[in-house]
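Take a look at chain A:
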Amino acid sequence: MASLIEQQIRTRASALLAEGWIDVFVGYRQGATLLRVAPFAARTPAEADRLVWNPVCGPNLVGTLRKYAGQRAGVALKACDACTVVELLRLHQLDRERLYLIGVPCQGMVDPDRVVAVAAGRVTSLVEDGAEVLIGAGNETLRHPRAALLLAKCAGCPAAPPDLYDETLGEAPPAPPAGDRFAAVRALEALAPAERLAFWRQHFSRCTLCYACQTVCPLCFCKECALTLERDDPRRLAREPASVFAYHLMRAFHLAERCTGCDECERVCPEDIPLSLICRKLELDRLEGTSRVAALPFPAPSEVAGEVS
Partner candidate 1 sequence: MERHAYDVLVIGAGISGLHAALDLADQGFKVLVVERQASIGGTMVKLDKTFPTNDCAICIAAPKMVELARHPNITLLTSARVERVSGSAGAFEVLIWRQATYVDPEKCTGCGDCAQACPVEVDDVFNGRLSRRKAIYLQFPQAVPAIYTIDYSRCVGCGACDRACAAGAIAFLRRSQPVSVTVSSIVVATGFETLEPTGLRKEYGYGRYPNVVTAIQYERLLSASGPTGGTVARPSDGRHPERVAWIQCVGSRSVQGGYPYCSKICCMYATKEALITLEHAPGTEATIFYMDLRAYGKDFQQFYRRAAGHGVRYVRGRPAAVEEDRDRSLVVTYEDTLSGRVRRERFDLLVLSTAIVPAPENQRLARVLGIAVDSYGFFVSRDPLLDPLRSTRDGIFLAGGAQGPNDISDCVAQASGAAGLAAVGPLARMGVGGLRQAQPAVAPSSATVRPAETGSHPALNGSGPPVGANVTPRAQAGESGVQDARPAADAETARVGVVVCGCGKNISGFVDVPAITAAARDLPGVAFVDACTFACSEDVQRRIRAAIAGHGLNRLVVAACSPITHGPVFQQTCAEAGLNPGLFEMANIRNQCSWVHSTDPASATAKAVDLVRMAVARAGQSQELPLRTIEVTRRCLVIGGGVAGMTAAITLADLGIDTLLVEREATLGGKLNTLATLAPGDVPASAVRDHLVREVQRRSQIRLFLGAEVREVSGHIGDFRVTLDEGPGGMLNEVQVGAIIVATGFQEADLRGRFGYGADPRVITQLELERRLREGTLGAPRSVVMINCAGSMDAENPACCRIGCGISVKNARMLHRLAPEARIVMLYQDMRVYGKGQEEAFTDMLDTVAPQRVRYTPDRPPRVIARSQQVVVLVHDVLLNEELAIEADLVVLTAALRGDADTLRLKQALKVTTDDRGFYREAHAKIRPLDFNTDGIYLCGADHYPRSVPDTIAQAAGAASRAAIPLLRGQVSVEPIVAEVAAEACAGCGLCVPHCPYGALHLDGERKVAWVEEVQCKGCGTCVAACPSGALQQRGFTDAQVLAMIGAAWEEPAYE
Partner candidate 2 sequence: MTIAIGANGQSGALLRRVEALSGQRLAQCYQCGTCAAGCPFAEAMDVLPDRLIRHLLFDVPGVLEREALWVCVGCDLCAQRCPRGLDVPRVMEALRLIALRTRGDQLPVAQIPAAALEDLPPIALVASLRRQTG
């Protein structure tokens, strides 16, 4: 199935580029290892042949897409990525008129680390087969349930494909595998405030203030960030715990109504700070907060279209 989708993406990207519909097509290309993919912008039909689609296409493409906001761009979107697009449309950071959106069915992406953990040796192939994946490692091929290998953000994926696409590929995917997305958040919330504070302090003590979490975030779009403007502040330079803590706290607040839970921040964090917990927390607040605050995560696409046009 994956290969079929991959074919379709290449075909469509190539055609769109050739016909002049778009200037650039954003997708994935193969990364340094088999289990890594990287965002990739194809500018010619020939380059479109380098596009890939496989079970480890987890990263959010929208951050890359935003770099081409001024151009007519096509993009292959998972439902979760499409939610990010909707948010950016709401916030006027993308122009729907300049986008060609291709919806791609997704039954949850696989976590490369988990694959490595279950594999017997160096992974040489990774093939989807219905609800299972075939992992080739060493001389043998291991059949493993896909649900057990999913990225944290995909477990119990809440993202229904928005009514936004210009076209969709493949068939509607099976219902996302069940799973409690919020178990870790709830566990943390069950602690006493002091214990939570200690938890975060311990993690933030590793933070080097490299700002990768912010740089990668597709929804951090401010031209000048109110939080990094003070990079030269002596307290920041000294990485005073209070300043680091304040930075993360404010970053969370600024994302409160925007974060679509792609977990890119955690993925790129060199110190493995569990930033995805914050993403889940924001998601949970929106879910539970509907009665308190009007905090519908994403507007209806028709609204978006109305605002943009």
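Note that a residue touches a chain if its C-beta (ideal position, glycine included) is under 8 Å from a C-beta of that chain, and two chains touch if they have at least 3 such contacts; residues count from 1.
On the choice of candidates, all candidates are chains of the complex that A comes from, given by their letters.
The structure presented is a predicted model; accordingly, all values stated were derived computationally and were not measured.
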Determine, using the touch definition above, which of 1 or 2 touches chain A in the complex. 1
Under the touch definition given earlier, write down the residues of chain A that touch candidate 1 in their complex. 91-93, 221-226, 229, 254
